[in-house]
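Encoded as structure tokens, here's the structure I'll be asking about.
Showing just some of the chains, left in place.
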Amino acid sequence: MDRLVGALEAVLFASGEPVSHGALLEILQIDGPRLEQLLDNYRQELLERHSGLQLQQIAGGWQLATNMDYYDYVQRLGEERDKHLSQAAMETLSIVAFKQPITKQEIEHIRGVRIEKIMSRLLEMELIRELGRKDTIGRPILYGTTDTFLQCFGLKDLGDLPELPAPDTNSLTQEQMILFQEQSE
Amino acid sequence: MEQYSINLECFQGPMELLMHLIDKNKIDIYDIPIASLTEQYIEYLDRYRSFNIEITSEFIIMAATLVQIKSRMLLPRPPKSQEDEEEADPRQELIERILEYKRFKEVSNVMEEMQQVQGRCLTREPMDIPVRHLAPRQLSLHELVEAFANVIAVRQELKLPPVLVSHEEYTIEEKMEELISRLHQQGGKMNFFAVFSGHSRSELIATFLAVLELIKLKTISVYQQNQYGEIEIAVHVEDKASAHGEAEPEEVMKREVQHG
């Protein structure tokens, strides 16, 4: 094995968290193309020997995680922290993810309920964070997602989010509008 | 009856209850029979009440909204005109809200799956790696020389017998003016140590007392971002504004110079 692949493996193992491209370049003291090559080789190697580990591109960096195929075994360790989110929390988090930056009031308008507690729970879990303040009356806080969020959902970056279902309202044409005005008469 | 209680507890908010009613009755979202929907919605709230389940204000607000839409629909519409086109269907806002909520409800299911998949890939806690500070990439030789000159100057002041130091008089007022004018020249902020560029002890003392006086007058403030960090002196913004109106720093500087 390429000595640098070993180094890459050791560094990713030690970090635990995603290591950025830039940090890897500096640590391994190589250039971009060489790093790409190393990452490719390493990923290939893990696949070939059906390793217990896998290389993931997450939250703007690279990280080692266990291979999902061995989840049954890993599960028996009982090491999992309960990351389960309630349906309400998941809905709220989805709205933040797709609509960021967004205020609490705007989320409440969409969900039709107060979300005080859910928001503080999401903040506590470091899935969302304050981004700043909106330039309107009361200067409400704007929220967005965090790197922890990307990690929990296995996302490379926010561009990696799933497609949001199309807003059907846009498909309401002028004719439809007239049509249902007539119907309601 | 038990069935109701199970149903009732599922709804997290009025939007979800509305969506449930729309799905259950296979209602065309673009043509909501608002009267019957309102009726069913209120029926549900009544069941909540009969089971002593707390009805949060959100459910009541939605009920009020539905009733309001229903009543607006009953009002005779003015004859069709161009203006009429701009007047939205009373249900329009509700439709938009339901559709918007539906989008996020759907996507949150996808997100849930994604989280479950990722949850099967376990990561490790970071190893404890000691932090090691590296020298800045580029350092200024000029600053190094200046730092040394500074050391010697201070050293000389502290250690040399006073007789070797030329007698010069400095007043605190003079130093206060000089400091303010220098601060304005530098955009209102400067390094604390840069203030003490004088070479004689009496000048340093006068400068120091001037700094204290200006702090007391709240004209300037001295702060340090972090431990061992640079100490900075800054002119108070409010003070600058009140003393010189909305003038730009450059203008302030010019005026200062003219006064001096």
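As written, the chains take the letters A and B, and residue 1 is the first residue of each chain.
By our rule, a residue touches a chain if its C-beta (ideal position, glycine included) is under 8 Å from a C-beta of that chain, and two chains touch if they have at least 3 such contacts.
What you are looking at is a predicted structure, and each value in this text was computed from that prediction instead of being measured.
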Formula for the entire assembly, written in the chain labels shown: A x2, B x1
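The rule is simple: only the chains that are shown with their structure count from here on.
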Rounded Å distance between chain A and chain B, as computed from the means of their C-alpha atoms: 23
Touching residues (chain side chain A, partner chain B) in the complex: 13-17, 54, 56, 63-68, 71, 74, 79-80, 83, 85, 87-88, 90-91, 93-95, 97-98, 109-114, 151-155, 162, 164-169, 172, 176-178, 180-181, 183-185
Chain B - residues contacting chain A, complex: 12-16, 29-31, 56, 58, 62, 73, 77, 85, 88-92, 95-97, 99-108, 110-112, 114-115, 117-127, 129
